Structure formats: C-alpha cells, structure tokens
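A single protein chain has been removed from this complex, and every other one stays in its place.
Residue numbering begins at 1 within each chain, and the chains themselves are lettered A, B and C in the order written.
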Amino acid sequence: MIRFECDYAEGAHPKVLELMNKTNMEQTAGYGMDEYCQKAERMIKDICNYENLDVHFLMGGTQANKTVIASILKPYQGVVCVDTGHINVHETGAVEATGHKVLAVPGHDGKMSASQIREIYRNHVGDENHEHIVQPGMVYISNPTECGTIYKKKELSEIYEACKNYGLPLFIDGARLGYGLASSENDITMEDMARMCDVFYIGGTKQGALFGEAVVIMNDALKKNFRYMMKQEGAMLAKGRLLGIQFAALLENNLYFELSKKADRLAMEIKEAFLDKGYELFVESDTNQQFPILPHRIMAALGVDYAFCFWEKVDEGHSAVRFCTSWATKEEDVKQLIEDIPEK
Amino acid sequence: MIRFECDYAEGAHPKVLELMNKTNMEQTAGYGMDEYCQKAERMIKDICNYENLDVHFLMGGTQANKTVIASILKPYQGVVCVDTGHINVHETGAVEATGHKVLAVPGHDGKMSASQIREIYRNHVGDENHEHIVQPGMVYISNPTECGTIYKKKELSEIYEACKNYGLPLFIDGARLGYGLASSENDITMEDMARMCDVFYIGGTKQGALFGEAVVIMNDALKKNFRYMMKQEGAMLAKGRLLGIQFAALLENNLYFELSKKADRLAMEIKEAFLDKGYELFVESDTNQQFPILPHRIMAALGVDYAFCFWEKVDEGHSAVRFCTSWATKEEDVKQLIEDIPEK
Amino acid sequence: MIRFECDYAEGAHPKVLELMNKTNMEQTAGYGMDEYCQKAERMIKDICNYENLDVHFLMGGTQANKTVIASILKPYQGVVCVDTGHINVHETGAVEATGHKVLAVPGHDGKMSASQIREIYRNHVGDENHEHIVQPGMVYISNPTECGTIYKKKELSEIYEACKNYGLPLFIDGARLGYGLASSENDITMEDMARMCDVFYIGGTKQGALFGEAVVIMNDALKKNFRYMMKQEGAMLAKGRLLGIQFAALLENNLYFELSKKADRLAMEIKEAFLDKGYELFVESDTNQQFPILPHRIMAALGVDYAFCFWEKVDEGHSAVRFCTSWATKEEDVKQLIEDIPEK
Partner (left out) sequence: MIRFECDYAEGAHPKVLELMNKTNMEQTAGYGMDEYCQKAERMIKDICNYENLDVHFLMGGTQANKTVIASILKPYQGVVCVDTGHINVHETGAVEATGHKVLAVPGHDGKMSASQIREIYRNHVGDENHEHIVQPGMVYISNPTECGTIYKKKELSEIYEACKNYGLPLFIDGARLGYGLASSENDITMEDMARMCDVFYIGGTKQGALFGEAVVIMNDALKKNFRYMMKQEGAMLAKGRLLGIQFAALLENNLYFELSKKADRLAMEIKEAFLDKGYELFVESDTNQQFPILPHRIMAALGVDYAFCFWEKVDEGHSAVRFCTSWATKEEDVKQLIEDIPEK
C-alpha cells in the first residue's frame, strides 16, 4: 500500500530529528523561553524581513486556530470564515467551545473574496437590531485553502484592505503554507505574508516537523499576553524548545521551501497524469493536494494498492477524491501511481 | 402612528395586571417555590393532560433557549436548527457563548423536515473522522416559525420519530405558541405538544404577559438539576411568583388561546386585504405574522401612519415586510389599515 | 408567620405598580429603547450629578454581575472578590460559566481592603511564571456587603486608588445600595458612587421594584457594545420599558432613599432589641440585615411565629441568624418581634 491520503503519515524530516537528537541532553528553560525558540524566531523575522513581530510555537492546527481566535474576539463577536474552512467543519466546534460563532460565508473553491467581507460587515452594521446578531470581529482564511487553492497577491491585498477598513483583524491559517508559497502559480512571498495580515502561522506538522505551528503576530494590539492564552488552552509545551529546534532545522538553508517545492512538483505530475488519462478535476489546485473525479469502479481498483481520501460524491457514478504529496513523498511512488492510473 | 411592527409593544393583558396588583403585598417564598408557580404548573399539566412533566418559568426567549440547550448538550455536541432559526441569527451567539455550535440546515419557509434530521445524523456517523466534526446532540425547531408558518401534526410526528431514532432530544421554541395553536390551519393540540417533543415552552412575552416563558419538560433525563442551570444563567427570578401569577392569569378560562385566536383572525383580515388588493405574499402564513411584498413607494406611503418591519429585499423595486397582530391589537386599527392599503 | 427572612418577599412598592398600570396599553419600542428608560437614565444622571455615564437596565443581580464581569475581562483574567462575595458563593458558578476564575481573598466582615488588591496584584506580577496563573483583571465588591456592612468613603477611596494604580476596573454590586447609602453610618453619596468606581448598579429587586437592576457605567472603555453582551446573556428584556418605568417611579421624589431609610431604622430597632436583651451580634451591621447570635432553643422558639434565615453555626449551642427588613416591612411587625424576643 502506497499512501497518498494525507501529508502527515510519516514522522519528521531527518534534519529535524538530527537536531533533536543532538540537543537532547541539554538543559534549557521550559515553556518556550529557550535559545532554540529564540533562534527560530530570529530566522522567521529574517525570512519575513520584519523586525517587529512576535513568534509563538504551538503544537497543532486546531490548537493554534482556537488560541489565536479566542485571544482576539470579544464575547459577542464571531469569526468570518468560508463554509469549507477548517474551523467551521473539522475542529469539533473548538472555536464555539471558546464561546464564539463561526460566521460562515460561501467559499469559491475554498476561497473568500473581499466583497464578502464588505457585505457581511455592512449587513451587520445596517441591521436595525444589530445587537441581536453576532458582530463580525475578525476574518479567518487559510492559504492554501482546504481545497488546495491559493490566494493571489491581488486577492489577498483586497481582502486585507477590506479588513482594515472595517477594523477586522485578518488571520491566515498556514497549516500548509509552504506548499502554497512554493506553488508555480503563487506570487506571494513570506515578506508579503507579514505585511498582508495581522497574524498567521507557518505550518510545521504537515511540512516536515513531528508537530508544531509557528504563530506570527504583526499587529501590536494582538501581541499582549498571548502566552497567557497559550497556557490556558493547554498550548504551552513544557519542553518548548522541541518546537524551536524543529523550526530552526526546517528553516535552515531554505529546507522548508525546498521540501514544499518538491511536494508541489510531484503533485503536478499526478495532476497531469489524471488529466492526460481523461479525468476531470473537482477543483483546480496547484499545490500538494489534488482532487481528480473518479468513476467508482476506478476508485475501487486504484484503492487496492494506493491509499487516498474520499472527498465528495459528484454524481451517482463518480466521486472526487484527494491525493496528497508531502515533504516525504517518494519519486518512485509517484511514478508507480502514474503508471497505474488507468485510461478513463 | 399605529403599530404593527411586533407583538410586544404593549404591557400585559388587564387580567394579568389585575392578579399582580391583587397579590402584590403577599409574602411568598422566592425563586419560583411559591404557590402561584405551583398553580400555574398544575394548570399546564391539566391543559396538556400530562402528569409527569416539570414546569420552570423563565423571563424571556433567548434566556429560555440558551438555558434549555446548554442543559442538554455535551461539550462536543451542537444543536440542529434551520438557518432562519432564532438561535442561529437573532440571539447574538447566546448558544455559542455556552460553547455549542448551531448546526444550521436550510429551512423551507422556516421549517425543518424529518429527512434533514436523518441526513445530518447519517452524514455525521458516516464520516470517517467524525470526531473532528461537531456531533448533532439535539434538534431545535420553533412553532410557529420565525416566518409565521406552522408544523402540521404529521410533520411534527415525523420529526419526533427521527429524533427518537437517533437519540436526539427535540426542543420546540413556543415563543408564539398560542398564535400557532389557534390558527385555523393548525391540527396540533397542547396534549400533542406534550407528547411530540422532549421539552418546549409556552411563550408569555408575546402572548399577553409582561414577560415570561413556561418551559415544560417531559423527558425525565432532562429534568434533573434544571434549576441549577437556571440560576447559573441568571434565569431564576428572585420574585419568581411574578411568573406563576402571570401564567395563572393567562391560562384561566382559556384566556391565552382566546387572545391568540383573535390575533390570528385579525392577521387573516390583513392578509386577505393585501391579497385582494393585488399583492403577493413572501411566505404563506396563517398566524399572527404576515409578510406581504410591497413596492418601495407603497412601503414609504404606508409607513407614514403605520409601523411595520422591513423583512427582506425581494428585488430592486420590492421588499417583503412584516405586519404583526397580537393579543393587544385593536379591531379598529386593523379596519383602518385595511382601508388605507392602496390598490397595487 | 411574620417574615423577616429576606428583602424580596413582597411584590413592588405601590408607586411602581401604579405607573406600570397607568402606562400598560401604551405602545413603545422594545429592548430598552423607550422613553421610560430614557427618563430613568436621566434621573440617574441627575442624582449622580454626572453626565457622561451610560445606564442599562437588567433583570436581576446574578444576571447583572455575570454580564458586567464577562464584558470586562479577557479570557485569561479573573475577578478579585472576597470569599463571602455573592459571585463566589451564591451564583452557581455564573462567572466561571463565562470562562473566568473568581479570585477570592479573605473578607473582613464581608469587606475587601486596598492592601489586599495591592497584594494580589504584586504577587501576580512578581511571580516568575505568571503566565501560568490567572491574571487579576478587575475588582468586584458589594456595598453593602453580604454581611450588611458598608464601606466608608475613605476605604472606598483607597480601594479605587489601588484599582486605578494597577489598571483594574472596579465594579460595585449595589443590589442593596439604598440600604447602604441610607444608613446612619454611611458617608458616601450617589455622587461619590459615580466617581469612585468604574461601574456599579443600583439594586431594584430588593429595594421596592418587582425586579431590575440599573447598571451605571462611567468608564468609557467599558461602555462600548454593552448591549450586545446583554442580548447574548439573555439579559435584554423585550418590554424593556418595564424596567425604566420601575426605576422612574422609585427615583421620583427620593422615594428609593426614603424607603431605604425606613428599612434601616426598623433594622436598628431590631438590633437594639437583641442587644438590650443580652444577645451578641455575629457581625456589626448598620443596614437592613441584622445578624444576632441565638441559642438553639431560642432559635426554635422564635421560629414558630417568625421567619428568619439560618446564617452560620457559631458553636455547639449557638448559631448566627439573619433578620431582614425592607421597603415593605411593617412597623407593627417589628414592634411585635421586639416584644417577643425573650431575655437571653
């Protein structure tokens, strides 16, 4: 069985483990107050070419999302999100558990548009009894999205403009950020990321770390006491250095982006193969997640040797499925898959 | 200005005030442990012809909704509701503030169908990683709905059947219950109410009381410690007898239903008048809320002498509006309105 | 049975009911946006001689406490309170239900001192890992306290000074505010109240209203969007005018304070009677709650004709009990009680 069903099936990139092994018996301060976290923070500032930002290392995506969102919203505020957004559908109500509504708007291939932000804000303000309605308090998008699509610089710029107009902090979930930025279609840089939102995170779990997400806060108003929020959410790792170590290893010599680029290249090969053999795509993605539409009998046939995800039923005879590549995907596995995809 | 914009513009029916005045200087136990609350509970048991139920008197609809829902759900569960449901759109996230997601399904004129319950439940159970998704924990409907529509006995029966099949308690918001049961199209009785859901409430605020909703719990599993929930939610009135007194006055001699019947009759006259003069209805309602679609210039003209609600824009030139009657609506005001509605 | 066990056993002062009856069939806007609420707000500004304050009318004490506190604190902050404080012991965890810890400090006859605020703040800041500890975010006191004691102007001034030094908003629960300000030992005025804290409330429920507490906010930073908080907490009465009407009636011609003064006078008579007959007091109170220590056999004997509260066991043979007077207490009932207290 060759596995393409997710991007977190293996452990960590060898460089990550190497540094973890090497530093194992060092004694450091706990809770992220160590030199490795400082080093990784320094590297992130450099990559972003942005001094005045705070970095906090959390353990996973749901944790990062709920901690950031709960730190920003007032009790009567909600977070604007597309309907397919991870916080809306795949976190067991983690945001609601902190007391806040997720204000879902229809996504276009997983993406939000600036006009939707304008609309939800104006509808709210324009409502006579707006105190009876949850107030939009911030905007959450992911880049890449759950559907593998990415925001173009112009789109992101318009979104951030709308957010600033209405005083809504913009938070970007970057669980797969590397795969987005490394895409051939991408025109956004890390420098842009730090200038086009208020807070975002650099995903580690799906990008070559054992676990970990680096939350990066630019907006001064959102920085204060974030560590209290982390502790309360159970999101402050005792041996916090493990997170600093992993990000330091991944960011060294551009490894993070090299790994992402390779994963994207292999994903493109898979996409091309499906297209060549006559299949359609459920959504046009240029990152590490690919969504071909398969007849059910071919799903079954391919499923014997390959693991991939069921995504959504398209019609009686067809479903969209997801193939993921990752930092760990082997060239030969992709080659084998391509050979094994039958003509439609 | 004659007001039809809501059903809570006046104080209380004179019989309510009379009993409140008469009992004013009596000394009673606090927090709903008095003889008036007992009396009203007794009357509700009799009307429902159902002995084994608990009655609790709360102050308003949002309070009743959030207290009942929070008392039923486990932390990882959500409440199934139509998209137009009051808890989903007009309670400032009160349910989410208790930690729970509102699982919205598309309403049909404000109503849910049994098949939607089946679908949301089966989708959840059928999902491979269902622990990543909020679990449906109960179903909330309102009767009449926010759109003035009512459930037929057969529809409610199917809904309750589906709920019981999946172990989902059914909660009916009856903020306007009287106007629903008194409707000429209704085939549900109070006896049915007590047998076709797990918990519901009898609205007072919009039905002739100064304030108050009588929560009625049939399901034994939901009864325990409900008073703790009330106290925690700030929903236990110190002089709780005020609620018992009001419901006792309203339920005496069928007053509650007589008032409802009259309000519905006047609403039908308004509906007929709009239809006769050539207008269309946004939704077909047989209760005290009516939703004609008006050209904007007629909205403006009628708005000079009459207060009514903007409901929803229909197209560039037309909007749906809402006219409400209530226990307090005067016959002559309705007559005057009918005269003043211009031909379309 | 003559009842002295609480100050909310009756309905409302006749003047309150009178205005409610008189205005009953008027049509007004809902949710507190009516002229009666405006009038009562105006009266409160005048009594406080303070223009720049906001007034919101809520239904009860627990509701007022949880709504105000949840509107002020950040998720990782707690509210400093004496151990006997109402929010710490008698609200079924309403504050915790909004996500916040009550940081209890030992009370002295129900009172907090400025030095305790300094201490809890400095201990927090001084702690090496203070992010692991709930941050003090505001201070809650009640005046009078649960024990009937009152703050002197000097004490309150020191407390407020400490609060301002540490950036902690001061919130005063005034459920029995009238009985405090009317006490012969009191040196605080309504003008002082508005200048010596950030937010407080004027109790109605225990002071002659059917129900209701008038929350008064001076601190600009705490005013914004308070109505959203109210709605979310189920604390926005549909017929909000009922609250405006009650406070307008009570504040007319100083009635509120006259009623309080009389209640305090009768309480002093009861206190003197117990002292004269040889009993000791559990706590020295100069307001409407009195706490004599009774031998158990006398508790039993007095309990035949009089209702009063058990407060706390003092030793094997004695307990402290509570006698309350109120706006509704009758002179002849007090006279009778005094006669019936046996010599110790």
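Rule of thumb we're sticking to: a contact is a pair of C-beta atoms (placed from the backbone, for glycine too) under 8 Å apart; a residue touches a chain by one contact, two chains touch by 3 or more.
Owing to the predicted nature of the structure, the values given are computational and were not obtained by experimental measurement.
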| item | value |
| --- | --- |
| Chains in view touching the one left out | A, B, C |
| Touch criterion as defined above, residue of A:T28, A:S157 or A:T189 at the omitted chain | A:T28 |
| Touching residue (missing chain; options B:Q135, B:T149 or B:Q289) | B:Q135 |
| Touching the absent chain when the full complex is considered, from A:Q232, A:S260, A:S285 or A:T325 | A:Q232 |
| Selected from C:H90, C:K224 or C:K344 as touching the chain missing from the view | C:H90 |
| Candidate in contact with the missing chain, chosen from B:K15, B:R227, B:K261 or B:H318 | B:R227 |
| Contact residue for the chain not shown (choose from A:V55, A:V80 or A:A97) | A:A97 |
| Those residues of chain C which, in the complete complex, touch the missing chain | 75-76, 78, 89-93, 96-102, 128-129, 131-135, 310 |
| Those residues of chain B which, in the complete complex, touch the missing chain | 31, 70-71, 74-76, 98-99, 129, 131-132, 135, 225, 227-232, 236 |
| On chain A, residues whose C-beta touches the chain left out of the figure | 3, 6, 8-12, 14, 17, 20-21, 23-30, 59-64, 66-67, 91-94, 97-98, 205-206, 210-211, 228, 231-239, 242, 328 |
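Heads up, the rule we're going with is that only the chains that are shown with their structure count from here on.
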| item | value |
| --- | --- |
| Chain centre separation (chain B, chain C; CA means) in Å | 34 |
| Where chain A and chain C are represented by their mean Cα positions, the distance between them in whole Å | 50 |
| Numbers and ranges of chain A residues touching at least 2 other chains | 75-76, 98-99, 129, 131-132, 135 |
